[in-house]
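Of the protein chains in this complex, all but one are displayed in their positions.
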Amino acid sequence: MFSKHWMLIAPARCGAEMMELLWLIPAFPLAGFLALAVTGARMPKRLAAIIGTGSVGASAVVALFIGMHFISSPPQGHLSSQTLWTWIEIGEFRPSITFYLDPLSLVMTFVVTFVGFLIHLYSTEFMAEEEGYSRFFAYMNLFVCSMLILVLADNLLLLYLGWEGVGLCSYLLIGFWYKDHANGRAAMKAFIVTRVGDTSMAIGFILLYFNLGTLNIQEIMQRASQAWPVGSTFAVAAAALLLGGALGKSAQLPLQTWLPDAMAGPTPVSALIHAATMVTAGVYLIARTNVLFTLAPVVQEAVAVIGALTLLIAGFSALTQHDIKRVLAYSTISQIGYMFLALGVGAWSAALFHFMTHAFFKALLFLGAGAVILALDYEHNMFRMGGLRKELPLTFWTFLIGSASLSALPLVTAGFYSKDLILWYSLSSEDGSPWFWAAGMAGALLTSIYTFRMVFLIFFGAAKGRVSRKPGMTMKFPLLILAVLSIIGGFVELPRIPIFSEFVKTALPSAKTLHEGLLGEGMQQVIASGVSLIGVSIAYLLFLRAPLNVERFTSHPAGKALHRFWFSGWGFDWLYNKVFVGPFIWIARTNKDDFIDLIYGGMAWYGRFFHVALSLTQSGKVRWYAMGITIGAVITIGITVFL
Amino acid sequence: MISQIPFEHGLLLAGALFVLGLIGVMVRRNIIFILLSIEVMLNAAGLAFVVAGSRWSQPDGQVMFIFILTMAAAEVSVGLALVIRLYHVFKTLDADCAGKMRG
Amino acid sequence: MTLNDLAPLIPLMVIAVSSVIIMLGIAFYRSRAFSGLLTLAGIAVAFITLFGVQGTRQVTSLLILDDYALFYIGLILAASFVVALLSSDYLEGRRENIEEFYILLLLSTLGSSVLAASTHFVSFFIGLEILSVSLYALIAYTRNELNIEAGVKYLVLAAASSAFLLFGIALLYGETGTMEFSRMSSGISAQGINKGMLLTGFALVLTGVGFKLAVAPFHMWTPDVYEGAPAPVTAFVATVSKGGVFALLLRYFIQVDMHAYPSLFGAVAFIAVASMFAGNLLALLQKNIKRILAYSSIAHLGYLLVAFLAGGVMRVTAVTFYLVAYFITTLGAFGVVTMLSGKERDADAVEDYQGLFRHRPWLALIFSAMLFSLAGIPLTAGFIGKFYIVAAGAGSALWLLVIMLVINSAIGLYYYLRIIVVLYAQPGHSEVSAVSSLPLTGSLVLVLLTVLLLWLGVYPEPLIEMIHRMTMRF
Partner (left out) sequence: MILIWLILIPLMGGLLAWLFSRGNDRLPRWISLIALIIDFILVLLLWMQYPERAGLTNRSWLVDINLEWIPRLGISFHLALDGLSLLLVMLTSFLGIMSVAASWTEIKERVGFFHFNLMWSLAGITGVFLSLDLFLFYFFWELMLVPMYFLIALWGHENRISAAVKFFLFTQLSGLLMLAAILGLYFVHARGTGIYTFDYTQLLGTTMGSTEGMLLMLGFLIAFVVKLPAVPFHTWLPDAHTEAPTAGSIILAGLLLKTGAYGLLRFAVPLFPHAALDFTPVAMALAVIGILYGAVLAFGQTDLKRLVAYTSVSHMGFVLLGIFAWNELALQGAVIQIICHGISTGALFIIVGALQERIHTRDMERMGGLWTSAPRMGGVGLLFGLASLGLPGLGNFVGEFLVLIGAYTVSIPMTAIAATGLVFATVYSLWMIQRTFFGPREVYLKVPDLNMREMTVMAFMVAVIVWIGLYPQPVINTAKGALNALQKNAGAMTSFGKISYPVSTGADRDTK
């Protein structure tokens, strides 16, 4: 069967042996998953931790080697691919299991394996007390494997495999603590909402296949640019359908509602899946298929608008949350909004850059939050925290670095460089506009307010909870590494030294800037820095100096309503419940017994009715029977003679 | 002489007799009377045969009538035997009482 | 009529003579075994002599012994043979003198055989009356309450329907001037014929025949008589008496081309549809097995009429094959009822069969096979029969009738399945199913019937070939 194809690795175009190890990157976590899944709970915890973390570590190492090789001696055309076997072959339709490496997927692979490894490491301690320890690592490994397949896929069908795979793992991990129905509901919500987008994406794939005759991503890009003029119906349709998938996965308007609930999962899961990697798959997809979006300016503009709206809406919601993880969740939605904004204005590499830095600092924040939550015995409510600065110094400092990076405090943080780039392009790019820029600025202000609100509430003020557990080495180490990355990660792309965008430019076209005159890049950086600092100050004033002001505001009826509105994520859940979920459940429950069956039931009823009616004619009386014969004779005569 | 009576007239008489007998079967409850009414019907049929035979000047009709008579006799003899058993079992000659089986 | 003419009549005469011998025998020496054996021997000899009749022999204008008649007579004889075998054990202990039963059985067999061979209304009438009068006595034979009631009902209604039939024949005769089937068609086409009178005649004949065949709307007597008559007699009524009449009907309406009278066709079609619906709907929730079988036979005659209405070569083949299958199945089903019946009453309640599979698995299987055949399920003769009927209907494009048949098959299936489920359910508390041991002859007969049923269901080619040859010379 496929053993023949198994090792039949297509000669990599670069000819380098290193590239032939590409398949190992997803294979390690897959092997880890299989080992853990098959042995199940019988696996000792220690061994499970070693297999789980080790497999991701191994693939990180392979990725590192391949990456170094890729950078030191770039293969021809800055890409290489490896075919394992043909998946399906029916006539022209022949998607294969092929991995494809270019700078874009390399960056993604790096982030996934490294951040993934760190989070696995962190989890070995974080999850130590949990039932289903090996199950956790099995899911996590499967996730890493799927995510790698997603980013390495050379055709859309394989990408879809990874895409659904990560969705599945997200579902499994959100519902990891399955004994609580609420977790299960959150998990289902996540899967179903993203599936809505996925379905649209699948239709998009089919459309692409039928009009371009291939599912290979590179060929699609090539043929699309030849076959379709800018703004053609097919390009718009295809881009819009793919966008649907991206919106679902990346929790953008209007499919953003699942992400806050997804925080029901263990915190490392939130860090890995719902912050660093999976939720940015939408960004990856759009970046990967950028040609289509370029061909469909309408859709591309929609991407920008959606991004801008999402980042604002999520920002306001983050401002009102009590639950530390929900703040971070809304913040993630908002940050991905930035990435979408970048994609929308054609700043592809900026989006990817922000993805990377975001992965670092958001993972850091989640892991820090996890440490806090664990320390306070699973307390999620920030208002019941406080003063942890002294109790958990390392956590405090790393969390602070992460927060600074998130708020894009100028110069020293990675977030500053990436967000700045986006803000700049949103104004200056060909597709940019002052509105986008304004939205981005407003979002930046919100970001720093809610971020530091969080910092102040948790680490400053009076201690409210008792610290029951302090993080050990395996938890501290990832925090430290990520903190370092959150600072230095930004230096790969400085305003005058664009190493990062140079690196990815073979995969992603660079943005076209037009509106140079409106506002200089330096000026815009100054404004952005100022905004973030103002935000921090506001947070200080409102939440540390005089929390009363906030209370006064929220106790006012209008303020209360606004607060509730924002708190509930702008009522999207309510709306969807009323419009989709409620009616669906109502229909399903009402029609449980299938009204069509009533038709057949009715037939059966008629059968019984006629049986009873006819039985009455069988009265048992001989005279009556004679009458029957007479009537029969009359009918027969009637038919024969008069018909 | 008979040949002067039109076929239709004879038939009409036979028909009338037949219907009479039929009504008798349907309205009488006494089993004996029912048997009698059947006799009337059979004889009506016989009469029709005779009339038909005369139309074609063939003996067949009358032959048939004799057959019918014979058969009626046989039938009535079996019938009466059954009536005796019926009376024995049901203690009545009401045909409607012999109506245990139904439905 | 010469002596030479008598030769083909030997089978009929053998039957008649056997009955006379038994009658005389009884006068000297009453023996159940003796009479029974004589009966069986008589039927067997008659059956064998059938093969001696060569070619088509018209015996006067009354009777014809062609392959068709011989086939049907053979079928009737075979069925009588089975009934005779089944009844010998059944009658034991129910009545003191049971020898006369065989005389009546032979006589009614004779009547039915005459019907199959008649080409003249006189022979038709005589055959019918020989059949009927013996049947009156047979139905009431064991003289319990139900027997008597059934006998009286059958007598009154059969006599009345005979009157209808006779009146109809008289009308036909009056219009055409002949009672010979073959000459009647020329008489019909003669000038100056009163069409209304003629058609009324046909309708009345149809009424009389319809009564005998138990088709709707002349079917009402059927369940009561089936229920009231002793089980073997019921089998006889359901098979032998109907077989002869149907053979005659087919012959008559082929010779008098029925398709020349669309209204007559319409009347038969009405009867067919009415029979299917009435039979199946009445059986639907019925709780008495004998009544169910009665209703089901009404429906089956309805199916048969669909093939009867079809034209072309397939008609006779389809009808005949179906009748054979129906004979086997009905005899088998009533055979099972006979075997299980206790002395007090027949095993005719559905509850009597509950869990039969547990203590009498073979009997249950045989009964299921019969019921499946009635339902037309593959591996049984009934399947091929139904296939043939649908084929005949489809071949003549009688789509409406075919659709009706299809719908009714489904309705019919419901009550057959109902019985089958009961057979395999947990045993209930019924005294009937606890009958000690089964008589050997009956068991053998049932096994034989089942083998036949399956054989015809899997490999019907020989029978089809045979029927086909018979039709060729028809």
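Lettered A, B and C in written order, each chain numbered from 1.
Please note the rule applied: contacts are C-beta pairs under 8 Å (C-beta built on N, C-alpha and C of every residue); 3 or more make two chains touch, one makes a residue touch a chain.
This structure is a prediction, so every number in the text was calculated from the model and none was measured.
For the chain excluded from display, the touched partners among the shown chains of the whole complex are A, C. Contact with the undisplayed chain is limited, among A:Phe99, A:Trp228, A:Phe353 or A:Phe396, to A:Trp228.
Within the whole complex, the absent chain has one touching residue among A:Tyr133, A:Tyr171, A:Trp258 or A:Phe459, and that is A:Tyr171.
For the options A:Asp180, A:Asp377 or A:Glu551, the residue in contact with the chain missing from this view is A:Asp180. Looking at chain C, the residues touching the absent chain are 372, 377-379, 383, 387, 390-391, 393-395, 399, 402-403, 405-407, 409-410, 413-414, 417-418, 420-421, 424, 459-461, 464-465, 468. Within the complete assembly, residues 1-2, 37, 40-41, 85-93, 97, 135, 157, 160-161, 163-165, 168, 171, 175, 178-181, 184-185, 187-188, 191-192, 195-196, 198-199, 202-203, 206-207, 209-213, 223, 226-229, 231-234, 584-585, 587-592, 594, 596-597, 599-600 of chain A touch the chain that is not shown.
Here is the rule we use: only the chains that are shown with their structure count from here on.
For the pair chain A and chain B, the distance between C-alpha centroids works out to 95 Å. Chain geometry summary: the mean Cα position of chain A and that of chain C are 78 Å apart.
Multi-chain contact residues, meaning those touching two or more other chains, occur in chain C at positions 152-153, 156, 160, 223-224. Looking at chain A, residues 615, 618, 620, 622, 626 sit in touch with two or more other chains. Contacts from chain B toward chain C in the complex involve residues 7, 11, 14-15, 18, 21-22, 25, 31, 34-35, 38, 41-42, 44-46, 48-49, 51-53, 55-56, 58, 60-61, 63-64, 67-68, 71, 74-75, 78-79, 81-83, 85-86, 89-90, 95, 98-103. Put simply, chain C touches chain A in their complex at residues 152-153, 156-157, 160-161, 164, 196, 199-200, 202-204, 206-207, 210-211, 216-218, 220-221, 223-224, 261-264, 266-267, 270-271, 277-278, 281-282, 284-285, 411, 414.
Note for the complex: chain A touches chain C at residues 607-608, 610-611, 614-615, 617-618, 620, 622, 624-626, 628-629, 631-633, 635-637, 639-643.
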